[in-house]
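I'd like to ask you about the structure that follows.
Missing here is one protein chain; the remaining ones are kept as they sit in the complex.
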Amino acid sequence: MKRGNFIESSVAGFVRALGRVLMSEEIANRRGLLQALDPRVRLMGLFALVLAVVLAHRLTVVLTLFLAAVMLALCSSVSILLLAKRVWLVVLVFTGMIALPAIFLTPGTRVAAFAGGALPITAQGLSAAALLIARVETAVTFTTLLVLCTSWTHVLKALRWFCIPPEAITMLAMTHRYAFLLIDTASQMFESRRSRTVGHLPRAALRRMTARTAGVLLSKSIALSDEVYLAMQSRGFRGEVHILSEFHMKAWDYVGLLAFLGAGGIAVWAGR
Amino acid sequence: MHIPDGYLSPSTCATLYAGAVAGWYGAFRRLKRTLLSRVVPLISVFAAFAFVVMMFNLPLPGGTTGHAIGVTIAAIVLGPAGAILAISIALAIQALFFGDGGITTLGANCFNMAIVGSLVAYASYRLIAAGASVASRRRIAAAAIAGYLAVNASAVVAAIEFGIQPLLFRDAGGTPLYAPYSMRVALPAMMIGHLTFAGLAEAVISAGLVAYLQVADPALLQATSGSRPGWEESSEAVRVTAKGQRRLWLAVGLLMLLTPLGVLAAGKAWGEWSPAEFVVAEAQSPVTAAGVPVGTVPAGMQRLANLWTAPFPAYAPTFMKSAAFGYFLSAMFGVGLLLSLSLLVQGYLARRRGTRYST
Partner (left out) sequence: MALLFDLQDVGFEYDGIPALRGLSLQVTEGESLALLGANGSGKSTLLRILNALCFPSRGSVSFGGQRLAPELLHQNGFGLAFRRKVALVFQNPDVQLFNPTVFDEVAFGPLQLQWSKEQILSRVTTALELMKIEHLRDRPPYRLSSGEKKRVALASVVVLDPEVLLLDEPTSALDPRSQSQIIDLIQEWRGAAKTVITATHQLEIVEDIAGRIAVLEEGVVAATGTPAEILSNQELLLRANLVHAHRHSHGSYEHSHPHIHSHSKHEH
């Protein structure tokens, strides 16, 4: 295994993560159906639809919800190509791999056979695989739409209305904010170590280097948290978290909320 | 091991959310009594660190790579309560922001990795490293073993969650509605990947980090060393009191109580049959209607049926005699048992610590 591979893949992973952030902010600023709704309605509505996906028992209902997701994407200036590349293909491959054996392993009525009768394919197996893939695809599409069309800070503040304690929200916000700092720091450390090593590193050395980089990152993280604590105290923080609410529901927000919940309800009822 | 939406039924998700909330609540209360204001930035930054660790693809002995979670080092540095929150936060961000893991299954993922993982990691680390000095090699080994155990414990719980899906949640035609693999397939399938790659990755990173900290920053290992008070127990903090322990026990008890309710909510489509319905001709119709071959009782079902009718008296409702319910219940009791064991160890260690010095 080449010395570069592991480091490169980690750094590449980091860079991808950062790239996603930037793209998400851009889409959140476009004009579209989802973007026009209050973030709380977006959150609650899309969560409700994900719940409907999981509650439905019929493939047809799940597929209808998928179509609804595609419609929402189109109305919200989200490119279908983007969704296909970033979400649908990936899910298809991974969930497909997991679901494939189910076609053969699920007990039930036999409909076909593979490898000359040695591997029977059952109707139940086909349905199960299809249902699983459809569910995962649809659910991930909804959550992706939520994240693409909502800035992270709005997602956080909207969570307030889901009875999540403010301390948890603050911690989520801070973790997110410092994750990118740590990713940056880790990338830089990798880059600098890579430029300092010559030739191929034996795997044991590579492992040690990883552990050491992780260790330095950990020490820096803890030191950072100490400093952040002082900075928070310096501005008056004493343990009580206050979050400034900035959302105002308008008429169409209520309509949107009703539409989401209604659609979800119908889907659950139809799919029971 | 991040379970996406669609693999677990709504009732399973709800049950595990309840378990997760119990764990979060317990961890929160415990931390609140030490120093909540200090805890907010510490947990956040540690969660960010865990987030980055989960992105590393670690080179492993044997030429492969694997992903670690970071739950073990979190438990070693922060203690179990802090680790539960830190890992949960990292998982929440991965689910919300990167689609890594579902939203309906966030409770399950947190339960498996953050709660079960932290408790198993902490308990094993403390047990194996007991008494050894902070700088000793035994702690490195303890971290490695604790990491391996924690990841595999999480995997076992996840496998159980998968395995009971087809048992409990099928439609009228017999199609599994969620994860389609029975225990016989799910358990080995999950465990193979974790007994080898993920478990090893976690062991490697935990051991590596402890070794690093022993040299670079041993103070961070003090909190869970059992010898001296760490940041958790500074003069401003209050140690774990009996009241806190009772609360955690309550949370575990609640969890064990709630799990059967999850089954009640599931619906009685499949698995409601007793072994008799497989063989006695008159009673076979519900079984055949579900498209399942009759004639002989599935061996596992027979064994379990006997197991579970034994402790329950004859007047227990029919559904309690079904193999599926028994399976589910035993799985959850197993988990509850694991948690109880971890808490017992913790409590014992805390009491021992308490007798050594006063504050």
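By written order: A and B. Residues from 1 in each chain.
Just so it is clear, contacts are C-beta pairs under 8 Å (C-beta built on N, C-alpha and C of every residue); 3 or more make two chains touch, one makes a residue touch a chain.
This is a predicted model, so every value here is computed, not measured.
When the omitted chain is restored, the residue from A:Val78, A:Ala158 or A:Met232 that touches it is A:Met232.
The omitted chain makes contact with just one of the residues A:Leu49, A:Val87 or A:Leu156: A:Leu156. The chain not displayed touches subunit A at residues 22, 151-153, 156, 173-174, 176-178, 180-181, 184, 224, 227-228, 230-238, 242-244.
Simple rule for what comes next: only the chains that are shown with their structure count from here on.
Across the complex, subunit B meets subunit A through its residues 4-7, 9-10, 13, 28, 36-38, 40-49, 51-53, 55-61, 63, 65, 73, 77, 85, 89-90, 92-93, 95-99, 102-104, 166, 171, 173-181, 185, 204-205, 207-209, 211-213, 216-217, 220, 291-293. Residues of subunit A touching subunit B in their complex: 1, 6, 9-10, 13-14, 17, 20, 47, 50-51, 53-55, 57-58, 87, 91, 95, 99, 101-102, 105-109, 123-125, 127-129, 131-132, 135-136, 139-140, 143-144, 147, 152, 155, 165, 167-168, 170-172, 174-176, 178-179, 181-183, 186, 203-204, 206-208, 210-212, 214-219, 221-222, 224-226, 228-229, 232-233, 237-239, 241.
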